[in-house]
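The complex appears here minus one protein chain, its other protein chains still in place.
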Amino acid sequence: MTEISKKGLGGVVTEGISESREPTEVDRLYEAFESAHLKPLWTQREGLMPIEPAAEALPALWRWSTLYPLAARAGDLVPVGRGGERRAIALANPGLAGAPYATPTLWAAIQYLGAHEQAPSHRHTQTAFRFVVEGEGVWTNVEGDPVAMRRGDLLLTPNMHFHEHHNTTDGPMAWLDGLDIPLVRQLDAGFFEFGSPQLATRQTPDKSRNERLWGYPGLQPIGTPVTPASPLLAYRWVHTDAALRAQLELEAEGHPGVVGAGHAAVRFSDPRTGADALRTIRCEMHRVAPGSTVAAVRVVGSSVWQVFSGSGVAHVGDQTWDVGTGDLFVVPSWVPFTLISVSGLDAFRFSDEPVYEALGLDRRTRGQL
Amino acid sequence: MTEISKKGLGGVVTEGISESREPTEVDRLYEAFESAHLKPLWTQREGLMPIEPAAEALPALWRWSTLYPLAARAGDLVPVGRGGERRAIALANPGLAGAPYATPTLWAAIQYLGAHEQAPSHRHTQTAFRFVVEGEGVWTNVEGDPVAMRRGDLLLTPNMHFHEHHNTTDGPMAWLDGLDIPLVRQLDAGFFEFGSPQLATRQTPDKSRNERLWGYPGLQPIGTPVTPASPLLAYRWVHTDAALRAQLELEAEGHPGVVGAGHAAVRFSDPRTGADALRTIRCEMHRVAPGSTVAAVRVVGSSVWQVFSGSGVAHVGDQTWDVGTGDLFVVPSWVPFTLISVSGLDAFRFSDEPVYEALGLDRRTRGQL
Amino acid sequence: MTEISKKGLGGVVTEGISESREPTEVDRLYEAFESAHLKPLWTQREGLMPIEPAAEALPALWRWSTLYPLAARAGDLVPVGRGGERRAIALANPGLAGAPYATPTLWAAIQYLGAHEQAPSHRHTQTAFRFVVEGEGVWTNVEGDPVAMRRGDLLLTPNMHFHEHHNTTDGPMAWLDGLDIPLVRQLDAGFFEFGSPQLATRQTPDKSRNERLWGYPGLQPIGTPVTPASPLLAYRWVHTDAALRAQLELEAEGHPGVVGAGHAAVRFSDPRTGADALRTIRCEMHRVAPGSTVAAVRVVGSSVWQVFSGSGVAHVGDQTWDVGTGDLFVVPSWVPFTLISVSGLDAFRFSDEPVYEALGLDRRTRGQL
Partner (left out) sequence: MTEISKKGLGGVVTEGISESREPTEVDRLYEAFESAHLKPLWTQREGLMPIEPAAEALPALWRWSTLYPLAARAGDLVPVGRGGERRAIALANPGLAGAPYATPTLWAAIQYLGAHEQAPSHRHTQTAFRFVVEGEGVWTNVEGDPVAMRRGDLLLTPNMHFHEHHNTTDGPMAWLDGLDIPLVRQLDAGFFEFGSPQLATRQTPDKSRNERLWGYPGLQPIGTPVTPASPLLAYRWVHTDAALRAQLELEAEGHPGVVGAGHAAVRFSDPRTGADALRTIRCEMHRVAPGSTVAAVRVVGSSVWQVFSGSGVAHVGDQTWDVGTGDLFVVPSWVPFTLISVSGLDAFRFSDEPVYEALGLDRRTRGQL
């Protein structure tokens, strides 16, 4: 039998066959397979079952300096409203055949809302969050609870929560939307409902009701109705920043806390369970101290990073990019990744790791993530 | 704004735009999106986020009378060995663009092993089982433990367990292989390793070692090493049959036990946790008493059925089929399903429901499954 | 057979016997039991297995006006140091035969530390907390992490954490200690180790290291070592107070949040799991708005309350007490309880409910706790 290639093994047997046996009978067999809607494993095992993950998604970078102006032009040209629902512009991974997906499981988009615009209410089984890299003035009403959106905040819209957005200011605002659209699409698990065309509320409180109930460290309100998703829907920058700063200060004082030298990180969690804030998406904020590195690691599953402030150099597979505020990049499954910063950097990361952990498919090399 | 169609909503805004605004600017915007690897949500929301699951996979049927002879011809024409690894012929759902997938998450194949043939050792992160609709004489060695395969048995090959098969008889044997290949492929989570080219053992004991340790109702051996997968790898027909018979007898005696009138069912479980026997695949055996029905139900997630004995009529969406022993059919996500039998029927079912339950995406109408 | 008394049933059979049979044979049998270390069930079932819990512990009240002066006298007369370890004075429930136990599972004590005194380091399997009803100036070093103790704060000392206390001021300080000493004693599960006679640290930071890592709503530091107990060891009054105030404000605005009308409550939780902050003890803070009530309820398991501020009337079984700041009272298992306040009241509560929930023994009538 011929040698087994290192990369893959499919076709080996077939090749062998085509040399040593009467081809026409095999051909007829394969035709019979085709007409019976059958596929032999042995001609394609390598592609189906690679030696290690060989993601079709590619390492890819989108610059904020490209994204924001395009979103603004869309703001001028395309109204937002019922049907299209959101003025969201999705990152389409160049490896994914034109699908509007950042990775095989994750959707990432810039959403843009002009002065005094609103995006109408709907809900869906897809899980969503918003992360704000700049600006403020939009409130997202989640199940009727108005949640302010401001720089550095992470705002959740769990599975089947009605939500709508409205801009209360004279200027536009843009932010990052993350969803599990590709995963839910692939799993044929999507349900979608339109909500009322009228805003549930025009209130613009500083603190949402969910924060007033759940926004305290380790305190659980006993009287709150139990829901399957995180009851806390807003994670404010003031806390995230303080938590990251404290980790680096503790490191300087000689105490544990950081993920790696000069690398602080927090995970956003459901305060009622301690699990990931969202069931299918992990959200984290990372801070790399000046001269430090997010150590090299390979993870099964994909992630999207957005630089929040500062700058650095990202190595993703064979790609190397200088990245700065607002820039977004994708790390496909099992592709080596490192992030280095000379001057310091904060970056938001979201990934599909909870999916793999729930299914027993998670795997990683030693590293910091 | 134009009316919202019942089926979907994408494109609505765009159409509106194309009528009321200068098209060339929008066109230029869309071109800019394209060249920046961006996709607007509003032109495609309907397809991405349908009102309810609209599976591309189709209801489909494969007859045993077609499958088995083709497998036998492959047995004559195609050797089994290193590289192709297995003489397995996969059901290719006609809705899935030529992919060798029964559903978007499940692989189903007939594997055929001729007299005294062997299929070499390997292991992978994909989870697998074998179900035997007829014949015997093959042993599957799982991590070196020889497991007999006989009519009605369910045999497990969990994630990363080395396995190889060998036929000890003078005749061929065929069976159903089920795996989560499409899911793992989509998630870029597959790892694959070749094992030794030599059989780990040629022993052909009646009972495998895992059964000798774990094959007792409710008894856990304390000294057995703990593994992440089910330690019980074989579920024998004698037990399955007795369990189904007892449910129907209890029903006749006026006691609870059946899923619905005349419909008995057991789920194969990990005796150490009570969870599904496999982490990503649910396996069940159903018995429909003469004149009874598996009540109509819609489930998010897909399943594959194989009739084990008897006959009936399956309604899957707009399809209606007479089905008999060995016939395989697919129920895509959220497609209505009923199974009726005049003369009685046993059927094996496997599905991806554990995936949905782990991710909070499970949903069903009232019904029996 | 004689009538069954409502209260219990033991002895019924024996009485019957003593009337109708030769007593000496039965007497000899009972003597034989006694000498063989045997006890017949039928003579004592009522006491062993009552119709409903009949706690030996009694409703009981200890007034702060009594406790504090006695603690102060002990401060003058009794040194604190190695061996006795702590100047802690335990509530001894009058129903528990002189045992130093507030309830069958819970220990509650006033601990008093004079100016510049210290209590030496030790650790034990018993779980502990401190709650501060007044004063400040003591730091408790938990595994070397200095934790400030101030009015309204809850401080944890989980299972097998080394801890020591030292008073940095010129005045004394007293607080409530809660432990599961009776439970662990009954279960013969106690291990105890002395620590160093020297203070681990004399630092008096405003914020402990555990708070710097874990004291943010919903944020989990990724790099922190995993421990079996709550990593957050201090719950500060500023947060507790704000959370309770918000619940009552939300109630006034017409939104859910309170446990009952005018009754706000928070539970202290482990931020990594959402479970009770301590494995065997539940800690809660309750606020009763002026003119409001903690609705009547019966709970299996016992609790200790300490009024933190304000005043009210507690009904515990057949007892009625006016209670004010610092007063402590015990609610035994299944004894009816209500708390009413005309002028408003804050109260700290701790209970053994996690034990019952873990063992499937929890039960309660409808009510607010």
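Order of writing sets the chain letters: A, B and C. Residues in each chain are counted from 1.
Here, contacts are C-beta pairs under 8 Å (C-beta built on N, C-alpha and C of every residue); 3 or more make two chains touch, one makes a residue touch a chain.
Not measured: the values here are computed from a predicted model.
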Which displayed chains the unshown chain touches: B, C
Identified contact with the non-displayed chain, of C:131, C:216 or C:334: C:334
Residue of B:117, B:136 or B:270 in touch with the missing chain, whole complex considered: B:270
Sites on subunit C contacted by the missing partner chain, in the whole complex: 1-2, 4, 9-10, 12-14, 16-17, 21, 25-26, 29, 32-33, 36-45, 48-57, 60, 62, 66-67, 70, 73-74, 77-94, 98-100, 104-105, 109, 124-126, 159, 181, 183-194, 228, 279-280, 300-302, 332-334, 352, 355-356, 358-361, 363
For subunit B, the residues touching the chain missing from this view: 209, 211-225, 230, 232, 235, 239-240, 242-243, 246-247, 249-250, 255-260, 263-274, 277, 284
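What we mean here is this: only the chains that are shown with their structure count from here on.
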Any chain in contact with subunit A as well as subunit C: none
Per-chain Cα centre nearest the global Cα centre, belonging to chain: A
Geometric centre distance via CA averages, subunit C-subunit A, whole Å: 44
Chain centre separation (subunit A, subunit B; CA means) in Å: 29
Approximate Å spacing (C-alpha centroids) for the pair subunit B, subunit C: 52
For subunit A, residues that touch 2 or more chains besides their own: none
